[in-house]
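Have a look at this one before I ask anything.
With one protein chain withheld, the remaining protein chains of the complex are depicted in position.
On to subunit A.
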């Protein structure tokens, strides 16, 4: 093996080491980003569900975290009404 072949060999080994380091760095960054994403998302969910009070309902009447829309909008009615809705 002459000097030229030796230099080519060292350069190739250097490139492989740089490639492996880059791959490890990318993998580590991906893992950290995933971990951060989970933590961030959990924190966001906790913040959204935090009522700001020590209220602990646990009640079946709590009704969820949003006002419940109807299954369908009212339809135009015809005929006499069963009852009225208005100011009381």
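Everything below uses one rule, namely that a contact is a pair of C-beta atoms (placed from the backbone, for glycine too) under 8 Å apart; a residue touches a chain by one contact, two chains touch by 3 or more; residues count from 1.
Note that in this section contacts and distances are computed from a predicted model.
Peer 1: Can you match the unshown chain of the complex to its UniProt protein name from these: "ABC transporter permease", "Threonine/serine exporter", "FAD:protein FMN transferase" or "Cytochrome c oxidase subunit 2"?
Peer 2: "FAD:protein FMN transferase"
Peer 1: Residues of subunit A in contact with the chain that isn't shown?
Peer 2: 51-59, 61-63, 65-88
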